[in-house]
Structure formats: C-alpha cells, structure tokens
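Take this structure, written in structure tokens, and hold onto it; I'll ask about it next.
For this depiction, one protein chain was excluded, whereas all remaining protein chains were kept in their positions.
Up next, chain A:
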Amino acid sequence: MLTYILKRLLLSVPLIFGVLTLTFFIIRLAPGDPAAFFIQPGVSPNVTEQIRAQYGLNDPLPVQYVKWLGNVLQGDFGRSFSRAQQPVFEVIAEALPITVTIAALTLVANFTFGIIIGIISAVRQNSFLDRFLTVTALFFYSMPEFWFALMMIILFALKLQWFPASGLNEIGAESFGPFGFFLDRIWHLVLPVTVLSINGSAGIARYVRGSMLEVIRQDYIRTARAKGLPEKVVIFHHALRNALLPVITLIGSSLPFIFSGALFIEVIFAFPGMGRVTVEAIFARDYPLIIANTFISGTLIVLGNLLADVLYAVADPRIRL
C-alpha cells in the first residue's frame, strides 16, 4: 500500500502543476484588469500603467509565465494585489484557522447527525418516523444555504435576539477573560454551524439510509439474525460497517471543504474565511491569490481522493491497493 500511496503522490505533482498552469493562463485571458480600480477621474492615467508595471503585468504572457514558474519552484507564490501586498500565504494563514474551525465543527455534526438519522430511517423503513425524517431531511437539503442562513438570522438574531447576527466576537470580548472569550466565540458560531450542519447532515442521512437498506437485505444479515444475535449487534456490528463504506468516500471528498470554506455562510455571518478570500480574489483579479487558492484546493482534492481510497482499503479487506 505504501508503494501505491507514493506512486499516487508522485503522480499528483504534475497533475497539480498542470492545474496551476491552466489557471495561470485562464485568469489572464479572462476579461478584467487587476489595476482597473485605479481607472477613475482625478487619478492620473499613469497610475494604472505604474501599477501594472509593479505587478509585472506589462511583460508578454510567456515571460510572465517563466518568471512565475521560477518563483513558484522556489516556493514563492507572490504577494496579493488586492490585499495590501501581503504575501499570499500570509493572507491564507489568516483565513484558514477560521475556516477550519467552522468546517471541522460542521463536519463532525454533519456525519454524526447524518449517520444517526440515516440508520434510524433505514432500520425503521417505511414507518412514520422514517417518512418524517426523510421529508424533513429533503426539506432542509433542498433549501438554499444563504436563504436558510438569513431566515435563521431573522428568527434568532432579530426577533428572539438569542444569537448575534454576525462576527466572531462581541465588541470588547477581550475583557471577558479567556473562558468568557471562548464562550462568546461559541455563541457566535452556533448559528452558522447549525445552518451548515443541518444542510449537510440531511444529505449524508440520505446516503446512509440508502446504503444501510442495501446492506440490511444481504444474506449475512439474515444469517446473523437467524443465529439469534440481538438486533443492536446486527445493526451496529454487522450492518453499519459495510453500510459506511460509501460514507468514507464522502469524508475524503469533504477534505477540500474544510479548507476552501463556505462562501455564503462566510459572507452572511461576516467571517473572514477562505471562501471569501477566494471569491474576492476572483472579483479583484488578484492573480497571485487566485493561484495560491487553486494550489491549496487542488492539492486537497488530490489528497482527499487518495485518503478516501486508502480508507476504503483499510475498512474493506476485499479491496487491495
């Protein structure tokens, strides 16, 4: 398996590189200009040219590419155009902890609730409970996240005033002491994490229910029941492990989500996370930041897929890598 992992890792290098090269050319071919902000009356027309010269955008495209390649090979992804010339990885390092916190909490909630609801629905197939859970899950699954978030804000922040509408901390939260600060942060995270996890767990519940139903109908489950094993053992010990196999793929593919952020939630709840960094970079034509983001998400997608494959092999001895 180690050789397999190494081989996959080696293969991923040219793959990611190809993705970055494509991104490099696509964003430069797209209409729009990183210096466009400076084109306004009262600002000398020279400024745009000077800014473009500073960013190295006046060179021919192949020259820009060779220069960029040289820098990237030395690990230098450049400085952000739109964020006050901060090194791009510094921008990402500021946004990443926030995104990871939200995403990690959300993923735990997603999988926990998703698996529980999925199992209940499957075990009690066609009962009122199953139908109720299925309809509710579908209801939340089909709801646009941004709309749901706004509804939650209207209910819990505006009407009931239980939770804050946005931000990571209250004004003056530093004076609450470390524990108070932590509680304040949690208080601010409840709404966004709830929105994200209700939506996500509904989807996972559908997966688990389907896969569980398939497994429950298998001969070995009938055998287990025929042996007189208690239902709990049959479900959790024999059925669940096999039913969770497709869920493992989901965990692998969720890895990029942890780092790429949830744009709508970040915008609505005013969290400066990765989703906002990426989208604002695109709108501002901030080439270095777009490429660095692509690098991170590309790497994570490749690693996530690899992780899913490896987990598959770990969970199912029939699969040989």
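Operating definition for what follows: a residue touches a chain if its C-beta (ideal position, glycine included) is under 8 Å from a C-beta of that chain, and two chains touch if they have at least 3 such contacts; residues count from 1.
To be clear about the criterion, contacts and distances are computed from a predicted model.
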Quiz prompt | From "Imidazole glycerol phosphate synthase subunit HisF", "ABC transporter substrate-binding protein", "FeS assembly ATPase SufC" or "Formate hydrogenlyase", the hidden chain's UniProt protein name | solution = "ABC transporter substrate-binding protein"
Quiz prompt | Full-complex contact with the absent chain, from A:Asp76, A:Asp130 or A:Glu170 | solution = A:Glu170
Quiz item: Of A:Ala157, A:Leu213 or A:Ile251, which one is in contact with the hidden chain?
Solution: A:Ala157
Exercise. Would you mind spotting which of A:Leu22, A:Ala36 or A:Val63 touches the chain that isn't drawn?
Key: A:Ala36
Practice problem: Could you please point out the chain A residues that touch the chain left off the display? | Solution: 31-33, 36-47, 50-51, 53-54, 79, 82-86, 91, 94-95, 108-109, 112-113, 115-116, 150, 153-154, 157-158, 161-168, 170-173, 175-176, 180, 183-184, 186-187, 189-190, 193-194, 233, 236-237, 240-241, 267-270, 272, 276-277, 283, 285
